[in-house]
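A short worksheet on the structure shown next.
Every protein chain but one is kept in place in this view of the complex.
So, chain A:
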């Protein structure tokens, strides 16, 4: 399981966000360059349609592959009330022929994206990861070198933490608490519940940039 919130931030404020996160974290950021391929089952395969994501980490000297299945979100009155999405997720590392493997099983490429940015990892009541990425689409099949932003000028911020059925309420609380640090710059909410950019972000960013010693 994982707990997730998302938000958007204008690219011009990403540097300020990085300063804020660096200050909270104390450890240098991890660069991200991930080619994400979303595969869907062909029309005849499976009683119901299925979807799986292949993530290729292009930042490594030798690209590494992960298979990711995102399951349904937790439902019910309790789930409606919490501001963090709790969903099942299963991941597996895989050898580099994993795309060919799924194509042979009968999966088709639905879409692919290139996510470029950075991540910070925190231990604050839960193992929290904050990723800030621009989401890019490829104009030609698998052409990661020629990717263009899907939303120029806007980047995606995700705050995630792994959880289990035993501890998800604590993890939700840890994420909610952590998000308060980021509130001056961005509003974080469940995915698909968009809240737009924060009106005071520019002022907050300016403050961070001057405090961060950037001249």
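In the analysis below, a contact is a pair of C-beta atoms (placed from the backbone, for glycine too) under 8 Å apart; a residue touches a chain by one contact, two chains touch by 3 or more; residues count from 1.
Going forward, contacts and distances are computed from a predicted model.
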item	value
Chain left out of the displayed complex - its UniProt protein name, from "Vacuolar protein sorting-associated protein 33A", "Mediator of RNA polymerase II transcription subunit 20", "dolichyl-diphosphooligosaccharide--protein glycotransferase" or "Proteasome subunit beta"	"Mediator of RNA polymerase II transcription subunit 20"
Omitted-chain contact residue, chosen from A:12, A:92 or A:210	A:92
Residue, one of A:78, A:106 or A:196, that touches the chain absent here	A:106
Of A:46, A:78 or A:196, the one touching the omitted chain in the full complex	A:46
Interface residues of chain A (partner: the chain not displayed)	41, 43-48, 50, 52, 67, 69, 71, 88, 90-95, 97-98, 100-101, 104-107
